[in-house]
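Only one protein chain is missing from this complex, and each of the others stays in its spot.
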Amino acid sequence: MSATFETRDIVVPGDVLYEGRVRTGENTYRNEGNVYATRVGLVNYGKEDVSVIALEGGFNPLVSDVVIGEVVDIELGQWLIDIGAQTEALLNIPDAVDQPFRTEFVMTRVLDVGDTVIAKIVDLDRKRTPILSILGPGLGRVSEGFIVRITPSKIPRLIGKRGSMINMILKETGCRVSIGQNGRVLINGRTREQEEMVVKVVHRIESEAHTSGLTNRIQEYLRKLKEERR
Amino acid sequence: MSKHNIVSHLKQRKIQDVVMSGRRMDGRGLEDYRELTIRSGMLEKSEGSAEVYLGKTHVVVGVKVGTGTPFEDTPDEGVLMCNAEFTPIASPEWEPGPPNEDSIELARVVDRGLRSAEILDTNELSIIPGKLVHIVFVDFYVLNYDGNLIDACSAGALAALMKAKKQVYEVKEKEPVLTDKKVPLTIRKQPIAVSMVKIGGNFIFDPSADEEEVMDARLTVTFDEDGNVCTMQKSGSEGLTMEEIRKCINTAAAKAPEIRAKVLASTK
Partner (left out) sequence: MSKKGKKKTQWSRVDGREYNQLRPIKIESGVLPNADGSAYIEMGRNKIICGVFGPREMHPKHQAKPNVAVLRCRYHMAPFSVDPRRSPAPSRRDQEISMVMRSALESAVFLERYPRASIDVYVEVLEADGGTRCASINAAAVALVDAGIPMKDLVVACAAGKYDGRLVLDLGDYEDKKGQADVPVAFMPKLNKVTLLQMDGVLSPKETEDCVALALEGCKQIYEVQREALKKKYGIEKKPEAEQVAPEEAAEAEEPTEEAEKAEEDDER
């Protein structure tokens, strides 16, 4: 009955994390009395379970996730949105337009193929297809800015504990940033220099997400970037 | 983006705005090339090879020298054949399958640059006129796509050919006999392609994938080391004025020697 690694060791799929009975946390599975890792990441022996903080991985859509996506097709009554999940997401008319349906309604006037939206996942249907809504504060079609993509599993690091990391970035750069749980970050600044700082910081966070002391280091990095600008 | 070949309006607008202000999304100036790294000779089974990194664009060029029958109208000349492979690892948008029009255009544009410049001494490649000649195959293998494949493959082709060798055949009693000797191919000229795209009225060099996605037109001009133009190719839906073409050729002419210098350095 024992842990075979130490917390924060890097493990790969198939590594035996625990021999014996323990609760299986994220990115682990149980087989014949042992608990194994299913993804490459940092093992964490919690008080009640064993889990792995994945260092790589695609986007796993969950209800109430805010995501940023692109309209890739229009079908009768719904738009197909690419959010980087294992299937395309659907946006139905009642979740996009807050008006009673009229027969002469033209879908492309609301959203056209090639448009970008900030949306919320309101449901996962029987086939696990994400169902979106753009009704609500902060949601809807995006008309300016640009998107930077990072690995979805690193998004929590970009946000930080209770928003500590992202709030610091907003304060130091003066940019508006919207974060999609699907690894897409929308950036909008008054100057190009400010925007470029945010891009550099986002990429640095992505490559160092697995280290500790990151918030302080990023704060120092931001100060250095601002110095260089002068 | 999924497999739908859709241009993002947000991306288009942002790139146009940024280019209008004289910079690119990655901070480059309008005429700046990304970091260009070239290695040659790293594949042992190919008669010549080169690997090119241009920003995140990554291509491998392999040169194989075989033998075969010459074309009827040129019985004492060897043959040059170029082919491009858009491998599915290079982009999530690319599916495996036969060459599409973009990969065919890529192969043909680089091919014309080599051919018009007469880079190879095709007579030297003849073994038995009318019956047996050397055939030089140049294959462009795209491993990661981030724009400007033409310039990357053109530089790679030159680097690979400059170090390429052919096996020597002797002719005894009108029959070809393979010897152990290998000699380098004679490289007569050093053509280099320079590509630029037009976005919202501005011209930018060495386009990234995003910039190619939102471009209005593209112009590629290939120069030899004497500054002569040996190939041109315009693509895209918008037209170019004479003044624009003239400016493009002049600016591109200054870029070609810089790229050529990197190619030559890699073959030392």
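For reference, chains read A and B in written order, and residue numbers begin at 1 within each chain.
Methods note: a residue touches a chain if its C-beta (ideal position, glycine included) is under 8 Å from a C-beta of that chain, and two chains touch if they have at least 3 such contacts.
As the structure is a computational prediction, the values presented were derived from the model and not from experiment.
S.K.: From the list A:Arg21, A:Arg109 or A:Lys161, pick the residue that touches the absent chain.
M.R.: A:Lys161
S.K.: For the chain not shown, which residue from B:Asn83, B:Asn202 or B:Ser235 touches it across the whole complex?
M.R.: Counting the whole complex, the residue in contact with the absent chain is B:Asn83.
S.K.: Just the residue numbers, please: which parts of chain B touch the chain that's not shown?
M.R.: Within chain B, the residues touching the omitted chain are 2-3, 43-46, 49, 56, 58, 60, 62-64, 66, 83, 85, 87-92, 95-96, 98, 137, 139, 141, 143-146.
S.K.: List the residues of chain A that touch the chain left out of this view.
M.R.: 6, 8-10, 12-16, 26-27, 29, 31, 36, 38-40, 42, 44, 53-58, 86-88, 127-128, 151, 153, 156-157, 160-161, 165, 210-217, 220
Everything below uses one rule, namely that only the chains that are shown with their structure count from here on.
S.K.: For chain A, which residues are in contact with chain B within the complex?
M.R.: Listed in rising order, the residues are 70, 72-73, 82, 88, 112-116, 142-147, 192, 196.
S.K.: Give the list of chain B residues in touch with chain A in this complex.
M.R.: 1-2, 4, 6-11, 13-14, 18, 21, 23, 25, 27
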